[in-house]
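All protein chains of the complex are present and in place, except for one that has been dropped.
And now, subunit A:
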C-alpha cells in the first residue's frame, strides 16, 4: 500500500517544493503565517465581513473557520474561543466551521503545510487566531466610529454589541459590511490576560448540540451528493500483497452493484448504496500476489526486534562510554520490554467522498493533512492543484489514523474516479466506505517495538548510567516527512520521551534500529511516548524499589532541573494524598511525563478483584499545558486520553499469523468500556506560559502508573504488553 503513494509524491514538482518548505522549519513559517490571516480585503459593497479565519454575517452570526481538523479534541471550539474573546463576540453568535484545503491561508505554522497533529492546534494558532479576532474588532470599531462620527477610542464591544456612550449601538452583524471596507490592521492590539472574558474561563463546546441529535452531514459517512455511489474496496489481506487476478461474476449479480474496477491496491465494488457494496465484495474471488507481502507472524517479527536491541544501532543520544560506566557499577539492572501493534480504532471507520468530471475534482472528508492529500489527488488525476478542492468534514475520531503521510484514502478514491472515467461512466460522486474490518485489519498501526535497558547503580543506590536500545519500524522513514523529521537519519518520533528525558542521570546513551516490513505504521495518540513513557516510568519505580526509595521522592530527586515536571508531580501527589494510608485492598502507582510541550502527572488507585484481575478505580491527574485556553476541554482531553491509553494497555494488540491480521473488529480488539472507566480528577496548573498540546499528553502516563500500582500490589512487573498477556485483565 505504501508504494502506491510514494511514487506520485516524488514525481511531482509542487509537492517536492512543499516539502522543502516543510524542512525549512518552524521559524520562517511562523512569521509568514502569523501575518497571513487578514491579507485580503473584502469587496466593497458586500454586507458580509469575510476574512480567512472569521466571517461576520449580516444575520449576526460569527463564523470561525478552524484550519485544523476537529476529530473530537475540541480544536474548532478552542480556536473560536480565541477569536470570540478578542472580538468580544457572544458565545451564542459563534458558529464553528472547518476550513477547506488552502495551504496559503491555512498552513500549520509549525509544519509549513496545512495539517493537524502533534497536539499543535492551539499552540501554533494561539497568536494567529487572537490576531484575527483583534483585527476584526479593530475594523468593526473603526467602521462604527465613521458611521457614528465619534472617536474610535470611545467605542466598546461587549458580548457582541458595539456601543458608544451617546447611546448609539449596533450588532456585529449590522456593521459587518462596513467593517469589511476598513483597512486590515497589521498589528492589532491584543488583550492582556486580565481582559480575557473566555480564555482560561469557560466557552462551552458549540459542536455538542449537533452531536446529541444525530444532525445530518456532520461526518463523512453521513455526507451525500446528488447521484452519489458507494464503494467498498477489497484490499490485500496480507500487507504488501497485490491483485494477481480476480473474478467478479458473482459479485456483479448482486442487485444494486453498478460496476467493479481494479485499482492499484485492490478491487473496488461500486454500488448504488452501502449494503450491496459490502455484500458483493464478499463474493469476489481474488487471487493475491504475495511475493512482496509480509508473511511473518508478529511473534517472529518480535524475535527480530528483540535481537536488534542486543546490538548497537544508530546513535540517538551518546553522553559517554556507557559500557564502561555500567562495568564500573556496583549493580546493573537489565530489563527487556515489548509492545504490540495497536490499531487506532476511531469510532468512525475511514471514509471519503469524491467526484471528478475530467477537469476538476472535489473531495469531502476528515482530511488531517490536506496539503498532502491535495497534491496526491492532483497528481493521480493529472489536473492542476487549483482544480482540486478538499472540503473538510468533522471526523468521528482519528487518534492519528487520518494523518497519513501517504494519503492513501485520497489516493484510492482518485484511482477509482479515474478508472470510472476511463471506463466511460458518466461522472458521479462516489463514497468509499471502510468497514470496521477494513479499518482495523488495514494497518497503519502504532509500531510494535522492543526495548532493552541497562541501569547501573553505585553502592549508595545512585544511578550511574542508563543504556537504552530500541527497535521498531520507523513511522517517518520512507515517507514525505523524512527530509523534515529525520535530517540526520535519526527518527526522534521513536525515541521521544526517553532520549530527551529530564531525569538527571549522570550518563545516558540511546541507540535505535529500524525494522523493515510492509506493514504500514503510523502516529497513534502520543506516538513514541506510548512506549517510552512506559519504559522510563516503570524503570524509575524499579530503581526506587531496588534502592528502597519512595517513587515520588526518587522522581523529585532526579527532576531537580525540571521545575514544571516537579510541580505537576507534587500537585498530583498532594491531591491524591500520596502520603496517606489507603483502604484495604487498594494500591497506588504514579507516573509523570512531558509530551507535546505539556507536563502531566497521574496517580492511580487500583484494586485487585477476587479473580486476581485489576480494576483501575481512580486517577488523579495534574496538568501544566501553559495558558489553559478552555479548562473544561482540557479536563475532557485528559479524561479521554487516560481512557484511550488505559484501554490499550489493558487488552489491545494487533497480531499477525502468517501475515494475516487476527484482530479485525471490537470483538477481538476489545475497547475500554464503561465498567472499565476509572473516576478521574484533573487539576490544571494556572500558567501564563504559551499554551502547549493537550490532545495527547494525558495518554502516556496512565500505562506506567497502573503498572507501578500493580507492582506495588503484587510485586509483579509487566514488561510485555498488553496486560491480558499477564492474565491481569
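Criterion: a residue touches a chain if its C-beta (ideal position, glycine included) is under 8 Å from a C-beta of that chain, and two chains touch if they have at least 3 such contacts; residues count from 1.
Throughout what follows, contacts and distances are computed from a predicted model.
K.L.:
Quick one: find the hidden chain's UniProt protein name among "Dihydroorotase", "Ligase-associated DNA damage response exonuclease", "Isoquinoline 1-oxidoreductase, alpha subunit" or "Ectoine/hydroxyectoine ABC transporter permease subunit EhuD".
P.N.:
Answer from the record: the omitted chain is "Isoquinoline 1-oxidoreductase, alpha subunit".
K.L.:
Would you indicate which residue among A:211, A:252 or A:387 is in contact with the undisplayed chain?
P.N.:
Of all options in A:211, A:252 or A:387, contact with the hidden chain holds for A:211.
K.L.:
Any idea which of A:390, A:656 or A:672 touches the chain not displayed?
P.N.:
Considering the complete complex, A:672 is the one touching the chain left out.
K.L.:
Considering the whole complex, which of A:293, A:342, A:510 or A:680 touches the chain not shown?
P.N.:
A:680
K.L.:
If the hidden chain were put back, which of A:86, A:182, A:290 or A:348 would touch it?
P.N.:
A:348
K.L.:
Which subunit A residues touch the hidden chain?
P.N.:
So the residues of subunit A touching the unseen chain are 71-74, 204-205, 207-219, 221-222, 224, 230, 255, 273-276, 278-279, 345-349, 394-399, 433, 435-436, 632-633, 636-637, 639-644, 646-647, 665-667, 671-675, 677-680.
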